[in-house]
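With one protein chain removed, the remaining protein chains of the complex are shown where they sit.
The block that comes next holds chain A.
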Amino acid sequence: MTETLPPLLPLLVGIPLLMGALGAALRKSKRARHIISLGTLGAMFAFSVLLVIATHDGTVLAHKVGFWDFTPQVAIPFVVDALNSLVLMIITILGITSVMFAMATHEARSRFYHPFVLILMAGVAGALMTGDIFNLFVFIEVMLLPSYGLLAMMGAKLGAHGARIYVSVNLLASTLLLFGVGLVYGTAGTVNLAELHGAGVEDPAVAVGGAVILTAIGIKAAVVPVHGWLTRTYPMTSPAVTALFSGIHTKVSIYAIYRIYSVMFEGDERFLWIALVVTSLTMLIGVLGAIGEKTTRSILVFHMISQIGYILIGVGLFTGLGLTAGIFYLLHHMIVKASLFMSTGAIEETYGTGEIDKLGGMLKREPLVALTFMIAALSLAGLPPFSGFVAKFTIIQGTLELSHYWVAAVAVIVSVFTLLSMLKIWVGVFMGKPPPDLEENALAYQERMHGKRYLRVQAQAETPTLTIGPPTAAMSAVLARERAVRVPAKLILPGAILAGITVFFGFGAELLMLLSETAAENLLNPEEYVEAVMNS
């Protein structure tokens, strides 16, 4: 398997790009676009599972794109080891569930939704696999360009304000990344990560270039003090897009930080204190920022920042246990966060608001959504038996192992605050009595969202030129006020799948923990990574 798989790696980037183009070209058929999108994402998932199996024993697969064999510096290497195959696997799961969610909210009917998602996934696969810093920049841009489109298209109800901030900040970070690449090339003469192995330790000039790159990626990962953009953009788009982005953009950046620090700096101990200070601040400021927020999504976005702090503790420790915990936390967090965005998003999409004050009594009204939310929220706060408990427990173990008691204290305090915030959403949205105008507001929202479609069907009787299907029977009944507004099952399902995964990884943590350990081993000993690239 290690012989046949590497030449297939570029397909992970090429196929989604091609399918995205095909989807955009198919003007006529929504169904074809749905099938292409889900099929491609499913194939990517299957391939990434195959990669996880192939790399679970610490094997590193490497391929030079185009079989270019002239000089190692010029070829573009794609490298897959346990870490990036795991991240890719989870990201494809998120892609599938968020596309399902977007299909349920009807956003996926837009001609460019599926193509954007597929190009985004191509960029993600490339950014995860590439073993070359300049290519990392290129693939991050490939990933960002469709994101700009998605953010502007789907968030337009709230104006282009969020999209402007998002594009500006990301372009600034990308330009900084480009400066860093230039500095590294100027000082080390290469941008191939394998050739840069240890360069950050030996040569301070390269270390400065590497620091510029890490800073730029840190902006994209929304690490305090450069986190402000995240909380001002993610709540400004639709819940489906927020759920998709939450698991992808910041997490790919975190992966890049892990990888670059492992290979280029060899986990240099001199700079680890910076990471620990920054992560502690990120945890604290993120969780404190959530206190003043009034909508479910903005609370969750602030929590995302604090969780990014937890994940980066792994880099700050750079021990076997610390890295294992950090990687486990990363994988767990991607699933749980998307699940939370989807369960609260289901309510937001149905009742027309995510404001805690305007919602209430959902436990009786929507018991399934409540259950999904509760599982994911308890997992996020780190309570057993969910995957969050294992993740937090090992992280704190890792900090105690190196006697960083203050980091451990911050981690424990922050998780108490996390639980408090989750309780705030729980009490505000799910408990208590529904506000008297809940049903009217929901109807008004449904009419605004689906009414146009409904009216078109009415108009179709007179001028039968439009070939659109009727709205679903349930939606018609709601609009005709024959039925109360309810969250449809297809909106609950994606979040519930992810909640199921966190339960699975809570009880079966051993499996994911072993894989994370292998990934951590690979990060601790980048020699294998380097050898695989040089000999591919």
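One rule holds for everything that comes next: a residue touches a chain if its C-beta (ideal position, glycine included) is under 8 Å from a C-beta of that chain, and two chains touch if they have at least 3 such contacts; residues count from 1.
The rule is short, and it goes like this: contacts and distances are computed from a predicted model.
The complex includes a chain that is not drawn, and of the options "(2Fe-2S)-binding protein", "ABC transporter permease", "Cation:proton antiporter" or "Cytochrome o ubiquinol oxidase subunit 2" the UniProt name matching it is "Cation:proton antiporter". In the complete complex, the hidden chain is touched by one of A:Phe45, A:Phe78 or A:Tyr113, namely A:Tyr113. Within the set A:Val79, A:Leu120 or A:Ala163, the residue that contacts the chain not displayed is A:Ala163. One of A:Ala152, A:Ala211 or A:Met534 touches the chain omitted from the figure, and that residue is A:Ala152. Only one residue from A:Leu22, A:Leu38 or A:Leu172 touches the chain missing from this view: A:Leu172. Residues of chain A in contact with the chain left out of this view: 27-28, 30, 73-74, 106-113, 134, 137-138, 141, 145, 148-149, 152-157, 159-161, 163-164, 167-168, 171-172, 174-175, 178-179, 181-183, 185-186, 191, 448-450, 452-453, 455-456, 459, 465-468.
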